[in-house]
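Up next, chain A:
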Amino acid sequence: MKFRRLILANLFRKKIRLILTIGSFAVALFLFAFLGVVRGAFNRGADVAGADRLVVIDRVSIINLIPLKYRDQILQIPGVKCITHNNWFGGVYQDEKNFFPQFVIDPENQRQVFPELVVPDDQWNNFVKDRQGAIAGARTAERFHWKIGDRIPIKTTLYGGGSWEFILDGIYHGQRPENDETQFWFQWDYFEERIPQAIKGQIGWYVLRVNSPDDAVRVAKAIDAKFANSPNETKTETESAFAAGWVKQFGNIQFLILTIGSVVFFTLLLVTGNTMAISVRERTSELAVLKAIGFSGRAVLFFILAESLVIALAGGVLGLSLALLAVPALAKALNGMLPQLVLEPSILVVGLFAALAVGIASGILPGLGAMRMRVVNALRRV
Partner candidate 1 sequence: MAIPLIYNVRSVRARWTSAIVAVIGIAGTVGVFIAMLSLARGFRATLVASGSPDNALVMRAGSTSEMMGGITLDSVRVVEDAPGIARDSSGPLVTQEVVGVIPFPLISTGTDANVQVRGVSPHVLRIRNFVKIAQGRMLEPGLSEIVVGKNASTTYSGLTLGNILNFSGSHWKVVGIFDAGGSSFDSEVWCDAPVLNQVLKRPQNIFQSATVHLVSPDAFQQFKDAVTSDPRLNVDVIREVDYYAKQSTRFTTLITILGGVVASIMAIGAIFAGLNTMYSAVAERGREIATMRALGFGAAAVVVSFLVEAMLISFIGGAVGCAAVLPLNGLTTATINWQTFSSLAFAFKITTELLIKGVIFALAMGIIGGLLPAVRAARLPVATALREL
Partner candidate 2 sequence: MVRVDGNGGSQSLIRVRGLNKTYSRGGEKIQVLQGLNLDVDKGDFVAFMGPSGSGKTTLLNLLGGLDVPSAGSITVAGDEITHMSGSKLTQWRARHVGFIFQMYNLIPVLTAYQNVELPLLLTKLSGSERRKHVETALGVVGLADRMRLYPRQLSGGQEQRVTIARAIVSDPTFLLCDEPTGDLDRKSADEIMALIEELVAKYGKTVLMVTHDPVVAARAHTTLHLEKGVLVEGTASSRQSVLAGGAA
């Protein structure tokens, strides 16, 4: 493009301002990506929930247990494909700070219900045979530098208390980066053997898959109807509704973070756009000279827009690239306090478009002004 020189020369005339403006853009876009990641983390459960999965909990309280014998009754309901059950263990590994969720699982069915959490077959087979065996999510294993074969003691005050020792037989990976890779699973048989008589045969919740997602609501109703007026009434929800319920309980915090963040994001963009507009206004007389020597108004508009777009694009790409680098570091700092922090491609795309939109917006007003200005007036306005 023959005007490339002119545009570049204009860009680099004030290097500091150029750097600062690109920097501001980068900061804004970095913040945008960061907030997207945090929002995603808060909503993670709902986002990755299987549409065909239902969660069955006790109607009275989520911390109440429900009988294992419900399992067969649920399986009789038409439309149910497979079912697994879990218990919350709530133990402590070395120190309270090292929190990760520990689930008692049903090794026969866990993989059918959660196919997206993948364990290599050989590891899984070892786990099934090993009564004290455990499977850890890749992130948790990495966090504590666990290797297959390690002995992992976990202390608990529930279920008779004491320190329970597990042997790490496998590590699972999520198929999607958003999948939770922090869980720790161990066998129902081992669990039931050690717990006090009073709570044997009781599980925390069921997770089941239905044949068709469209059928989910009917199946949920059928399950709850089956156990109505029994000593343990149930509450069955789709996994996404269940997860969304938890998200809602985060309450205004998430809303606040996002509101504050968005306000700030737009302020930053506004500020940046304003700076760019000022730099055009300062050059009014030069632009007049361009017009005087025969450039059309449209050409002048084009120069200005090209300039602001280049700045916006450079800043946007820089900010998003920095975010790509920074997210893993941040995940480490938060140390498992939030679920998976993932920078999704959609965030990058939206961010880039936002940057370009601001680039155009901040160039268009002064650009139109320059396009329409009368050369004679502008030249005198030194």
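Assume contacts are C-beta pairs under 8 Å (C-beta built on N, C-alpha and C of every residue); 3 or more make two chains touch, one makes a residue touch a chain; residues count from 1.
The candidates came about this way: all candidates are chains of the complex that A comes from, given by their letters.
It should be emphasised that the depicted structure is a prediction, and the values quoted were computed from it without experimental measurement.
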| item | value |
| --- | --- |
| Interface partner of chain A in the complex, by touch - 1 or 2 | 1 |
| Residues of chain A defined as touching candidate 1 within the complex | 16-17, 20-21, 23-24, 27-28, 30-31, 34-35, 38, 60-64, 90, 92, 96, 99, 155-158, 161, 198, 231-233, 244-246, 248-253, 256-257, 260-261, 263-264, 267-268, 270-271, 274-275, 278, 330, 333-334, 337-338, 382 |
